[in-house]
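Taken from a larger complex, these chains appear in their original positions, while the remainder are omitted.
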Amino acid sequence: MKILVINPNISESVSTLIQAEAQRSASPGTEIAVATAPFGVAYIETRFEALVGAYATACVAAERHGSYDGVVVAAFGDPGLQGIKELIDVPVVGLTESSLMTAATLGQRFSIIAISPRIKAWYRETVERSHLVSRLASIRALEEPLRDIGSVQQDYAERLKALCNEVVEVDGADVIIIAGAPLAGLAREIRGELSVPVVDGVSSAIAQLEGLIRLSPKKATKGSFAAPPVKPNQGLPEPLARLLNRRSPG
Amino acid sequence: MKILVINPNISESVSTLIQAEAQRSASPGTEIAVATAPFGVAYIETRFEALVGAYATACVAAERHGSYDGVVVAAFGDPGLQGIKELIDVPVVGLTESSLMTAATLGQRFSIIAISPRIKAWYRETVERSHLVSRLASIRALEEPLRDIGSVQQDYAERLKALCNEVVEVDGADVIIIAGAPLAGLAREIRGELSVPVVDGVSSAIAQLEGLIRLSPKKATKGSFAAPPVKPNQGLPEPLARLLNRRSPG
């Protein structure tokens, strides 16, 4: 089973964190490839940055098409996820969607721990898109500007643990989601110190995607996740155009 | 990895269907044990029957405690699921919850195909409990009284396929959930003939549960899924009482 993990951001240091946690959580026999967006920003906090990351991720998914059995969109907020599901004929998962599904199975209400205040609105809207916002107990975030996107976990370990405790004690969370690829792997390290289950985006996504690939669902040929109808297009990267120009088999 | 699958109903013929689909979908190395409720009704269609099935399932889960790494509550509607999650210290999943999570990953709106009209209200309320009802395109059901709960798939194959097509064409479903343990395995057989992904409760539950066990989330010691507080009880089956009388380690 081959999984392509796409980092929608340009930060190689974050790709390294993602890769490590993806490897740790993959089943034996699963091959993980990580790709970094060729254009975009260092990390996504806003709707605009997500818009750019969505397009960059789609370009990577198209370029590597044929080399994988499933795709992980590896930024919280899932830039482009629903669109890429239409485009691609194998399962596609995102960090937020996978975390929400895992958290929803482990408890009724969950909170999200995030790396910056600015990111909270975008995360909230991502949860709204899943229609699970009424199960969101809270989003709490680091307040200070980040020193370095590649070392957030080390730099803010104590504050992150404190936030985890606050969402349980104050906000009533049954489950904690530690959000954002820069925090990949943190859940694994601190879960012994916390009083409720803690969910990590990357490992949830790998687990969910492995499960989906094993269930081998059919690619939709009708409904809103069928491939986009063939129609004139122009100016797109060749791999994207090629996928769009395929006649659906359905 | 040992998984206990509990049929909340008394029908051995349905347990046999569940067992077969669970085995087919389990990963190598996963051991499946299926238990049938010692008391209750032939199949659950109503809130009252679910109330009985919930208690029967809890009794089985308590009795077998220590022999498994995770539990599947194997009736659609998930009788007792959230309560049993409190009681048990390993992951517990239900057919509806797992199907919803799988469907929510494969598309935005889903429909449920069910075996009787009476069952629709109870299913709808189960979806409401997950807060995903605004993504439910429809529930459609067989209208005739069932000839035999163990042979529903054979007896109504054509009608079930027709219902699947209606939810796509008329109701706008992106994904179909074939609901109810008596239909376990049907999705696998007819998915080639359908135009959107089709989700089966048993195989989704096994996939989700294997993933969860691998993520090995901590049992909550705080929040609403911690074990119930120790307090006086009486008249309960001994295995249940024993679990309730444990002091939580947290």
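Chains: A and B, in written order; residue numbering restarts at 1 for each.
The working rule: a residue touches a chain if its C-beta (ideal position, glycine included) is under 8 Å from a C-beta of that chain, and two chains touch if they have at least 3 such contacts.
Since this is a predicted model, take the numbers as computed values, not measurements.
Undergrad: Please give the number of copies in the complete assembly; 2 of them are in place here.
TA: 6
In this section, only the chains that are shown with their structure count from here on.
Undergrad: Cα centroid separation between subunit A and subunit B, in whole Å?
TA: Distance between chain centres, rounded to whole Å: 27 Å.
Undergrad: Show me the residue ranges of subunit B that touch subunit A in the complex, using the header's touch definition.
TA: Within the complex, subunit B contacts subunit A at residues 25, 27, 82, 85, 91, 93, 97-98, 101-102, 104-109, 130-132, 134-135, 168-169, 172-175, 191-192, 194-199, 203-204, 207-208, 210-212, 214-215, 217-226, 250.
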